[in-house]
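Complex shown without one protein chain; remaining protein chains in place.
Order as written gives the chain letters A, B and C; numbering starts at 1 within each chain.
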Amino acid sequence: MKKLINDPKNVVAEAVAGISAAHGDLVTVFYDPIYIVRKDAPISGKVGLVSGGGGGHEPLHGGFVGFGMLDAAVPGPIFTSPTPDPILAATKAVDGGAGVLHIVKNYTGDVLNFETAADLASADGIEVRTVIVDDDVAVKDSLYTAGRRGVAGTVLVEKIAGAAAERGADLDAVTAVATKVNAQTRTLGIALTAPTVPHAGEPSFTLADDEIEIGIGIHGEPGRERIKLEPADAIVDRMLAPILEDLPFASGDSVLLFVNGMGGTPLVELYIVFRRAAEVLAEQGITVTRTLVGNFVTSLEMQGASITVLKLDDELTELWDAPVQTAALRWGR
Amino acid sequence: MKKLINDPKNVVAEAVAGISAAHGDLVTVFYDPIYIVRKDAPISGKVGLVSGGGGGHEPLHGGFVGFGMLDAAVPGPIFTSPTPDPILAATKAVDGGAGVLHIVKNYTGDVLNFETAADLASADGIEVRTVIVDDDVAVKDSLYTAGRRGVAGTVLVEKIAGAAAERGADLDAVTAVATKVNAQTRTLGIALTAPTVPHAGEPSFTLADDEIEIGIGIHGEPGRERIKLEPADAIVDRMLAPILEDLPFASGDSVLLFVNGMGGTPLVELYIVFRRAAEVLAEQGITVTRTLVGNFVTSLEMQGASITVLKLDDELTELWDAPVQTAALRWGR
Amino acid sequence: MGITWVTDWIRQSARVISEHRVELITLDREIGDGDHGENLDRGFTAVMAKLDDLPPNSVPGDALKLVATTLISTVGGASGPLLGTAYLKAAGAVGKEPELDGAAIVALLTAARDGVVLRGKAEVGDKTMIDSWSPAVDAATAALAEGKNEVQILQAAADAAEAGAESTEPLIARKGRASYLGERAIGHRDPGSQSSALLIRAAADTAAADESVVA
Partner (left out) sequence: MGITWVTDWIRQSARVISEHRVELITLDREIGDGDHGENLDRGFTAVMAKLDDLPPNSVPGDALKLVATTLISTVGGASGPLLGTAYLKAAGAVGKEPELDGAAIVALLTAARDGVVLRGKAEVGDKTMIDSWSPAVDAATAALAEGKNEVQILQAAADAAEAGAESTEPLIARKGRASYLGERAIGHRDPGSQSSALLIRAAADTAAADESVVA
């Protein structure tokens, strides 16, 4: 295992210290327990947005704390959801009296720990709502399973709900728009290599030199299927097919196309993927009106990418365009 | 070799097509020859800024084309400097009558090809100045060598010179500020793994599982020294020592601290590096007043990082803070 | 059996989890995300640090509650709230009793199992820790009915939990991360069922040891 780290046990604590050193103008970092809060929180009368989950997905979530997006982020240990304590502390820290929305990726651990924190916060008189993000079409959804995972679409939910909260929407309205974004978002990811969790010291799975995993999650879980390496265009076609089938995107629709890198894939490859994805959507008569390309929801140093498509309407487009000022996403100010 | 690409020969052409699809609001992409131009170029009366060099360093340079930064970027094939033709075409495309500044990383190929293009542009009546960026302290400088390489510091030169041009500085003034930034910038890079150039198909060098390269360039050139892997803090100390010695940064100085990822290193590690670098500077009485963290000057999927320190004054700080709107660097609008 | 057995059980739990840390990580790497051993080890290390502060006149329920709150606040992941709830409900089931007889042991195990089901909604056969807990509860209940003593009840539970953990190997998972894998989970043992079997075995082993000291 080759990493720019010190003691594997301190990876998250030292990384948030780095976030504090680099972005002290935007956020305040707390260490015991670890959570990251928007500099000017709590904002009286504004709905607070809290997200979190295991570390190793940076810039998610800490890089999205700031004006127009999250009020707090709670990173657990690498790939392990945080316990209720820091979630509760973060919830209290950002409550401005208008209630708090928890944005939770659909993993059993995240769901359960946020659930406990929400119960405790409610007991303290804070109104908490929860939106579960489950955009991953690689996973079969059913009442009898853990359901779909929350992956790259989380960024879109956080941005758009954050914009709604920033412009003064109330807890119901912010919850509604977050729910809507999740409902209209679909993602599929693939991996060329596996990540190595620092405390495990070995890659999470092994791929031959000519193999890739299709339908990968963001925690080094193996995907649904292993295939031989193909040209990028063929891989993109494979990725988009289940996305477009799942949510009946129709000719004439406007969408946001988001190509996300898994942490170890260089931007030059993400642009090659983006090019083909835009081409395929154009062939289907779907218009890409908003775009995002880069490493936003990562899985340590895993090589790979995910494609996310969000069906836009005027409301979502306007909220997407609204100013945002965070470490990893910034425009309009 | 495992990459999200199609034909290795088309990597750069397809990537710029992706840039066009993703950032068509900011840039116009030309394909034969390949260059990327700011959407609203040429801007009458504004000094034009052109940079370029081999591909594989994305977002450098195409991701920095836009308001307040570059007017054009010219990517050559992967790790190969572009020929004079596209440099000349880009120079013509952005000339608004106030002259054009070429920002060139100090590699023989880049220097020679930009030189030829500048000669041809002058012959066409365009006033061209050139600033050579050579911030890499890993390389011994001497009249009798190719001199120091231009690496991550290039982003800082492009940003600050771009801000000066945007606010109407003339060619002399823009050249002067670019020269000043270069003179006050020092960088050192290290690698944990080697990149694989698509047409070569094999890693540029081989490192054992417990080895790293110190003083690496951005083209897969091996570094000056190979050492055993150490904890991140020890590596950072090693990186900062020659930087701080080289430019007599003094206690009381204000600096911009820039931790750059080489493409395959996840953000979580870059923050760990940032944390220690900020700590060391603080110990020396040097104040970090501006920061940048992320993958900005990459070497394909190489794992590693560079640390850049720029000595700031009021002029440079103000120009750094000025609005910029490009694919990879954006604030203030 | 009283507070001595419970604290011995807790210490032995911390020991076996630490000993099996790598094994549990490996199982979780195969069909999950490779942190299960790390998570539980972090949790039980935290429990150990607090155990000495337990007031001298504590009853079994107090110690179980300490384990519950510590696991909840240090483990994270899926197993943290699930096992935490198990110990919390177990603590509730034994109340303020200073000594636990066979019936109390069965009530403790049953409450623990029910706590996991309450939070995680898993059934037997879903390839989760329930596949250890449920057979353990059934075996303990049967042993009690057969008039076995506390040690025998816990040994029956431990045997059943181990068999239960093994029984997860051929299954497709319907809960937890392994459920994302579909058929690819077949042939791998569920890490949570394995750690739960270790914890229940620790209960039986320490009960037997205490017994022999007493005897």
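Going forward, contacts are C-beta pairs under 8 Å (C-beta built on N, C-alpha and C of every residue); 3 or more make two chains touch, one makes a residue touch a chain.
A quick note: this is a predicted structure, and the numbers were derived from the prediction, not measured.
Enquirer: Based on the whole assembly, the unshown chain contacts which displayed chains?
Expert: Hidden chain contacts in the full assembly come out as B.
Enquirer: Looking at the whole complex, which of B:80, B:182 or B:326 touches the chain that is not displayed?
Expert: If we include the chain that is not displayed, B:80 is the one touching it.
Enquirer: Looking at B:14, B:221 or B:301, which makes contact with the chain not pictured?
Expert: Residue touching the absent chain, from the options given: B:221.
Enquirer: Out of B:199, B:238, B:290 or B:333, which is the one that touches the chain we can't see?
Expert: Checking the options B:199, B:238, B:290 or B:333, the one contacting the hidden chain is B:199.
Enquirer: Contact with the hidden chain only, please: which chain B residues?
Expert: For chain B, the residues touching the absent chain are 54, 76-85, 107-109, 112-113, 115-116, 138-140, 144-146, 149, 197, 199-200, 202, 204-205, 217, 219-222, 224.
One rule holds for everything that comes next: only the chains that are shown with their structure count from here on.
Enquirer: Make each chain a node and each touching pair an edge, then name the shape: line, ring, star, complete, other.
Expert: line
Enquirer: Can you check how far apart chain A and chain B are, centre to centre, with Cα atoms defining each centre and the answer in Å?
Expert: 29
Enquirer: As a quick test, compute the distance in whole Å between the mean CA positions of chain B and chain C.
Expert: One centre to the other, that is 55 Å.
Enquirer: Give, as an integer number of Å, the spacing between the C-alpha centres of chain C and chain A.
Expert: 33
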